[in-house]
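With one protein chain held back, the other chains of the complex are shown just where they sit.
Then we have subunit A:
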Amino acid sequence: MKDLVVMDPKEIIARRVSLEIRPKTLVNLGIGIPTLVSDHLTENLGVFFQSENGVVGLGHRPAEGMTDRHLTDAGGTFTSAVPGASIIDSAFSFGLIRGGHLDLTVLGGLQVDAQGHLANWMIPGKFVPGMGGAMDLVTGAKKVIVAMLHSAGGVSKVVPECTLPVTSQRRVDLIVTELAVMAPLDDGLYLLETGPGVSVDEVVAATDADLIIKGDVPQMDLSRTA
């Protein structure tokens, strides 16, 4: 469990996302902020974390000197496995992802728009990292949460319509930034919660997309755990 007294923006996002994780589910965490989410979970949820390279039951990073080059996560970082873990090949791994067996994926984003489209695999003319497993994850997971900083270089990443190539036509379920929790629905993007100490006006000012605001919007309650 992380100390709540001093939390940087990424840890705020990770803690809030961790509250969305349900017991005994299969979860895939993307690289970057999503990877931080598992640090905020209590140990006894019975959740299995999957990585695209074929681990079902990722554990924490092993102690110094106990790493093994045959056991890494989707970022290529040394990892460990929990009791009950299993290993599958890449075809099976994406069968889990596309086949409706994955309960939740948490992914980073370059942009998300008011329709809930995610763009996270290329910036034309600038940087083309590739989609890796992201297109399959967004298309196939039962629930998709985007975990990202609200803006980059002072520019809102929550936009009316993605200007970057989208990752999937599927609408994501939830967007969590350090400033807000938002949900794209049929009639637009709803502001569900604001970040700790953040006002609704501040979120609106920092967001290029129109936000639908109904009633009093609560602040994230980060004292809870999943």
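Everything below uses one rule, namely that a contact is a pair of C-beta atoms (placed from the backbone, for glycine too) under 8 Å apart; a residue touches a chain by one contact, two chains touch by 3 or more; residues count from 1.
Please note the rule applied: contacts and distances are computed from a predicted model.
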**Message:** Considering only the chain that is not displayed, what protein name does its UniProt record carry among "ABC transporter substrate-binding protein", "Cytochrome c domain-containing protein", "Acetate CoA/acetoacetate CoA-transferase alpha subunit" or "Sortase"?
**Reply:** "Acetate CoA/acetoacetate CoA-transferase alpha subunit"
**Asked** For the full complex, which residue in A:Pro9, A:Gly54 or A:Pro196 touches the chain that was left out?
**Response** A:Gly54
**Asked** Of the residues listed, A:Val166, A:Leu189 or A:Leu222, which one is in contact with the missing chain?
**Response** A:Val166
**Complete:** Listed in rising order, the subunit A residues that touch the chain left out are 51-55, 68-76, 81, 87-91, 94, 97-98, 127-136, 139-140, 165-169
